[in-house]
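Mind looking over this structure? Questions follow.
Removed from the display is one protein chain of the complex; every other protein chain stays in position.
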Amino acid sequence: MMRRSILAALCLATMLTGAARAQTLRVALREDPDILDPTLARTYVGRIAFAGLCDKLFDINETLEIVPQLALSYEWTDPTNLVIKLRPGVVFHDGEALNAAAVKYSLERHLTMQGSFRRSEINVMDRVEVVDPLTVRIVLKTASSPFVSQLTDRAGMIVSPKAAEAAGKDFGLKPVCAGPFRFVERVPQDRIVLEKFPQYWDAGSIKLDRVVYLPIPDSSIRLANLQAGSIELSEQILPTDADAVRSNPRLRLVTSDNLGYWGITINLANGPRAKTPLGSDARVRQAFELSLDRATINQVVYNGLYTPMAQGLSPSSPYYNKSIQPRERDVARAKALLKEAGATLPVPVALTVPNNPDQRQTGEIIQAMAAEAGFDVRITASEYASALSAATRGEFEAFSTGWSGRVDPDGNLFSFMHGGGALNDSHYADPKVDALLDQTRTVQDVAGRRALYAQVVEQLSKDLPIIYLHNPKNVVGLSARVTGFRPVPDGMIRLQGISLAK
Amino acid sequence: MTSSPTALALRRFRGRPAAVLGFIVITLFIVIAVAAPLIAPFDPVATSWTAIRKAPSMQHWMGTDENGRDVLSRVVFGARASLLAGVVSVLIAAGVGVPVGLLAGFAGGRVDMVIGRVVDAMLACPFLILAIALAAFLGPALTNAMVAIGVTAAPVFARVARSATMDTMTHDYVEAARAVGNPPWRVALRHVAPNIIPPVLVQATLAIALAIIAEASLSFLGLGQQPPAPSWGSMLNSAQRFLTQAPWLAVFPGAAIFLAVLAFNLVGDGLRDALDPRRR
Partner (left out) sequence: MRSHLGGRLLQVLPTILLVSILVFGLQQLMPGDPAVVLAGEERGDPAVLAQIRSELWLDRSLPVQYFHWIGNVLRGDLGFSWRIRQPVASLVLTKLPVTLQLAAMAFLIALCIGVPAGILSAVKRNTAWDYVANLIGLAGLSTPNFWLGIMLILLVSVKLGWLPPSGYVPLAEDWRQSLATTIMPAFVLGNAIAAILMRHTRSAMLTTLDQDFVRTARAKGLNEWVVVLRHAFRNALVPVVTLGALELGTLLSGAVLTEQVFSIPGFGKLVVDAVFNRDYPVVQGVVLVTACLYILLNLLADVLYVVINPRLRDA
């Protein structure tokens, strides 16, 4: 008994002194990530955990340029041949070497594994060849300019072939990658714990010993935790809480442009519920857009922190079309358009909104604004699972929804606006837009693609399959003790360079 | 006349100031709900972007909400949703549960066995999970939330009705009525049913209290009243984001729920004491 209590005291003492020296960063996430397997994962917050766990072939920086990570460089030897040079001396968390064979294994796993969510991102890939231990050649079926950008996200994450082979579908329960931190434990809905990986190739940039990701869905509780000092970083602070963070001397608020958008998807041709005035006449959609005041929505719901916009590309993107700006609210013009379209007033609109407070509020504001122009908006707040199924099946008229965004403009437009796009819930299909979108994939230079996207965005702003409302910001709350945090538009928490002041 | 059970119960009820107070509060809420358009100073859904989240003032006694709507008016109109949800879902629960319980208690044997198992099974499933699943199935709407709560609460009524029925069956006059050769349904309706009213009434009052909270919980999860119409639960749902900046958004609907539920509980308690013949 005596001995045990001494032992306990010793343990406690070592834990306490250890805790004083060890740097543990506690990060609050807005929800619990899904499976921690880069091939099978699909949630945004999962990507945040992967930022600590799994390095990618390439990364992006603050200005959305592609920079080396596990790869040193890439070169297109012709439009379908991509040669990637790998960084030497990189090892996985299990001590295995990261070489060309491992890259080939991982890419093929992403492409062929049953249930892979990476397939659609890289299905243009035909095969991967090992040129030498540090060089791979990726052969594409057709030219694809967005391809390299896919390798800056989960599709570019390289897993240890040995561990992946041994674990099979259960790899996500104990992922083994080559990131700065290795997996320690996960208690679902409670925490994901990672510890520093000493053999990391860029170990010098890692100042933290441990990272704990804590899913805390309630925004006010996230804030309370930050204020109480029980977390050091919250990856999402509600814009309406921004002032509370700013005014607290022990906290810091960092905002950055986000890659995504928020908007109202309108059912144009997806099943019988597309047969509404809104779905069948672009003038009615234009009238609807004119009845809305994006600046007021931004002010009332998002504390003026977000950026009102009228296109699907982020202002941070080099492809953002500056000439397409949100139109001023014009109720008289909206009424005139409705008259021109011969619509009988009030025009009924069934608006599905995600079941969370700020989206419901946005819905209420849209309802009140559109009413003045002659729309009768009925709101249905639907939880995520129901809304998603309904959107896919076309059981909606107008659906308020967003997209987290991708580095390459292709990821924000193609699947939503192309006639055959997998996420084209509105079933918008315009031959001209389809051709333009196809063409963007074959052009490599930025100026050329920009010209094509300018045309796409302009056409979309007339057809309005999605009425874009705003570009959300990444609003991160930090303890003032955290230094070295680098905001990147993709919203990921890169742990390189972060340290905690005493 | 004065010694009739009803009059006696009424007198006992009146002797409990807490119960009478509860009764007065309920009456007040009902008046507010019915006369909401007359009482509310503003349109509960009229927005004003220039007056969002204003603290309580002479003009807006309970302040304004995140869309610049008058909180007092929304609390007043919210009484409709909450009381309706409480009463209607309990009517559904009692309407389903009581006949089933009466049948089980009266018929006994295999019928009782089967009903008993179903009731046990439903009671064994977590109440709120059942309600959430049902509400999600029916789709988010106030009426659907009422049905979901009602169906989920029905087994309790079946159980209460069953045990009251079995109690009553042992009484001499029921046995006498049977012996005389009255058909079973007649005995059940004429002699048994009236006797199970008191416990069911008590249960109903307490269940309304629970149902109001359940509606608030479902609305809190977004499965109840749909925007922009107010209900206390959905007001709390949207108030949650503004707790530190605009606590009045949460305080008033929260207080309204508390008061209404407390009133129903007080009356339920009073009724139980007044109707329980074993209590002196």
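Note that the chains take the letters A and B in the order they are written out, and that residue 1 is the start of every chain.
In the analysis below, a contact is a pair of C-beta atoms (placed from the backbone, for glycine too) under 8 Å apart; a residue touches a chain by one contact, two chains touch by 3 or more.
This is a predicted model, so every value here is computed, not measured.
S.K.: Among the options A:E62, A:D94, A:D126 or A:D170, which residue touches the chain absent from this view?
M.R.: Hidden-chain contact among the options goes to A:D170.
S.K.: Of the residues A:P133, A:P188 or A:P315, which one touches the chain left out of the display?
M.R.: That would be A:P188, which touches the missing chain.
S.K.: Which of these, B:V88, B:L134, B:M169 or B:A207, touches the one chain of the complex that we don't see?
M.R.: B:L134
S.K.: Going by the contact rule already stated, which one of B:I213, B:A246 or B:L275 would touch the omitted chain in the full complex?
M.R.: Only one listed residue reaches the unshown chain, and that is B:I213.
S.K.: From the list B:V76, B:I257 or B:L275, which touches the chain that is not on show?
M.R.: Among B:V76, B:I257 or B:L275, only B:I257 touches the chain that is not shown.
S.K.: Could you pull out which residues of chain B are in touch with the chain that's been left out?
M.R.: 18, 116-118, 120-130, 132-134, 136-137, 139, 209, 213, 216-217, 220-221, 236, 240, 243-244, 247, 250, 254, 257-258, 261-262, 265-266, 269, 279
S.K.: Mind listing the chain A residues that contact the chain we can't see here?
M.R.: Residues of chain A in contact with the hidden chain: 32, 34-37, 40, 42-43, 114-115, 117, 119-120, 169-170, 172-173, 187-190, 214-218, 220-221, 224-225, 227-228, 230, 383-386, 388-390, 392, 415, 421-425.
Following the convention adopted for this analysis, only the chains that are shown with their structure count from here on.
S.K.: Could you please specify the touching residues of chain A with respect to chain B in the complex?
M.R.: So the residues of chain A touching chain B come out as 218-220, 223, 238, 240-241, 243-244, 296, 299-301, 353, 355-358, 360-361, 363-365, 367-368, 379-383, 386.
S.K.: So in the complex, the part of chain B that touches chain A is made up of which residues?
M.R.: On the chain B side, the touching residues are 45, 47, 49, 52, 66-68, 136, 139-140, 221-223, 226-228, 237-238, 240-245.
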